[in-house]
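Every protein chain of the complex appears in place save one, which is left out.
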Amino acid sequence: MSRRPYVRKIERNWWLQHPRYVAYMIRELTSLFVGLYCALLAIGLVRLAQGHAAWDGFVAAFSSPPGVVFQWLCLVFAIYHSVTWFALTPKAMPLMVKGEPVPGKLIVGAHYVAWAAVSAVVLMAAGV
Amino acid sequence: MSETITLEVLRYRPETDSEPHFQRYTVPYRDDWVVLDALNHIKDNLDATLSYRWSCHMAVCGSCGMTINNEPKLSCHTFLRDYRGGVIRVEPLDHFPIERDLVIVMDSFMEKLSGVKPWLIPKQEKPLSDGEYLQSPAELNVFHQYTQCINCVLCYAACPQVGLNEDFVGPAALALAHRYNLDSRDGGKGARADVVASNEGIWECTFVGACSQVCPKQVDPAAAIQQTKISASVDWLKDLLTPGAHR
Amino acid sequence: MAKSNKPILWLPFAGGGLVAALITPVLILITGILVPLGVIHLNYETIAAFAHHPIGKLILFGAVALPAWHAAHRLRMTAHDLGLGGGGVKAACYGTAWLVILVAAGALIAT
Partner (left out) sequence: MDVIEIDVAIVGAGGAGLRAAIAVAEADPTLTQALISKVYPMRSHTVAAEGGAAGVIKDNDSLDNHFHDTVSGGDWLCDQDAVELFVNTAPLELLQLEHWGCPWSREANGKVAVRPFGGMKIERTWYAADKTGFHILHTLFQTSLKYPSIKRFDEYYSTDLIVEDGRCTGVIGIEMRSGRMVAFRARAVVIATGGAGRIFPFTTNGAIKTGDGMAMAYRAGVPLKDMEFMQYHPTGLPGTGILITEGSRGEGGILVNKDGYRYLQDYNLGPPDPWPRKKAMELGPRDRLSQAFWHEQQKGRTIKTPHGDVVHLDIRQLGEKMINERLPMVRELAKAYVGVDPVHELIPVRPVVHYTMGGIHTDIDTATSLPGLFAAGECACVSINGANRLGSNSLAEIVVFGARAGRSAAAFAKAHPKPAAAAKAAEAAQANLRELFAREGGSDTVSSLRKAMNDTMESGAGIYRSEDTLRQTCGVLADLRARYRKIQLQDRSNVFNTDLIQTLELGCMLDVAEAMAHSALERKESRGSHQRLEYPKRDDASYLKHSLARYRDAGPPSISYLDVVITKSPPAERVYGGAAT
């Protein structure tokens, strides 16, 4: 048999070989920061349960320069997560009205409106 | 001297080559030529031993998918004018074994395609004498986009999950299953779920979205897969709550 | 091929992704910028009162648990993308998520 198909193995750094895979990897990496921030919140809840002094200590800790730097990093990735997540919503949840697809921009737009509303409510609740 | 353009084509002849290597060809530059025209020029005038697939030259038969400058494309729909002044690198599609030169082995795709039962499984059989199944334009619109797949497998070449797991059913096949699941005449979703909603089906997808970016027919397999994930999850929940009542 | 139970993992992942997208940035904005700058004060009484209320507990739990699960699931997938697979990675990702979730739940019950 003269056939000898050549199999190319995918390389471990495949995600560096095209800009869209790099963008994908960054998107996936947002989860690391979302996760770390969740851990921070969980610690906060523990400190809250432990009483006034513990809570104040927690607030001081996350307001410290390292805490702030860490959270800035988290914020950048969290926003990237939001933007990419919203951008994909029309694909996952397309809407049909009267037999015509609702434009994707409208679905994405609705998510941005929701984002703004949720953020406003949280800010107000936090006392802004 | 008239203008030329250089193509770097990946060659692999299993009877003589131990591994693939690039070969350069210089062809005339024409504004309205596509990469396939350049390959045909090579085949007819420079090197008859170059092998590749093609037929319709109008982006509908799906034969001539290749990797062109790192991008999966139909070579009959990729114009030289977009690469003017540069070198065009032509390789076989990624994630498939190379049979020879630009020809890939398609067996796995053909198996995956038939695996998802891509045919109409009517909700209710009726004889031809009863005429057509009625389907409004709106009902047609729901799945029409997913009927446009030409099986060119560019999406398989673009999808890293296909590369990482050769058993992944993959974008085109899953989109086709979705096409039938959405058809108002069809009742076969449960039958297709065995493959579609298996671990090697939709759940291998991490929504990279590359499949949809390279799709020459705007089928958007990524969308089909995410929608199937949602609907499969709903079905799973229903099964959990009322076991045996569905399917 | 058997039908998969992946929805157990995927549904909270998808829900967590949406929650994280909607709420996590503003939370970080508060704790990472507004509080350190002194624009607002998160005083103990208000927060504790919120955490006492059953609805408050639910909201806080959702804001922590769902994104945590989302993160764990996605990290596991990313590890796979990078060629790191197997039970170890799976245990590390979901185990950490469970830890965060249980700690949050415990703290909220105790509050």
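Order as written gives the chain letters A, B and C; numbering starts at 1 within each chain.
We adopt the following convention: a residue touches a chain if its C-beta (ideal position, glycine included) is under 8 Å from a C-beta of that chain, and two chains touch if they have at least 3 such contacts.
These figures come from a predicted structure and were not determined experimentally.
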Interface partners of the hidden chain - shown chains only, full complex considered: A, B
Residue in contact with the excluded chain [from B:150, B:169 or B:223]: B:150
Hidden-chain contact residue, picked from the options B:54, B:168, B:203 or B:236: B:54
Positions on chain B contacted by the hidden chain, ascending: 13-16, 32, 43-45, 48-63, 77, 99-101, 103, 105-106, 110, 113-114, 117-120, 122, 126, 128, 131-137, 139-140, 143-144, 147-151, 176, 180, 183, 185-186
Interface with the undisplayed chain - residues on chain A: 1-4
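Throughout what follows, only the chains that are shown with their structure count from here on.
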Distance from chain C to chain B - Cα centre to Cα centre, in angstrom: 37
Whole-Å separation of chain centres (CA-atom averages), chain A against chain B: 30
Inter-chain centre distance, chain A versus chain C - centres from mean C-alpha coordinates, in Å: 11
For chain B, residues that touch 2 or more chains besides their own: 160, 164, 206, 229-230
In chain A, residues with contacts to at least two other chains: 15, 28
Contact footprint of chain A on chain C as seen in their complex: 17-18, 20-36, 39-42, 44, 46-48, 50-51, 60, 63-65, 67-68, 70-75, 77-78, 81-83, 96-97, 100-101, 103-104, 106-108, 110-111
In the complex, chain B residues that touch chain C: 160, 164, 193-195, 197-201, 203, 206, 229-230, 232-233, 236-237
Residue numbers on chain B that touch chain A, as the complex places them: 12, 14-15, 19-20, 70, 94-95, 97-99, 105, 136-139, 141-142, 160, 163-164, 206-210, 212-213, 220, 222-223, 226-227, 229-230
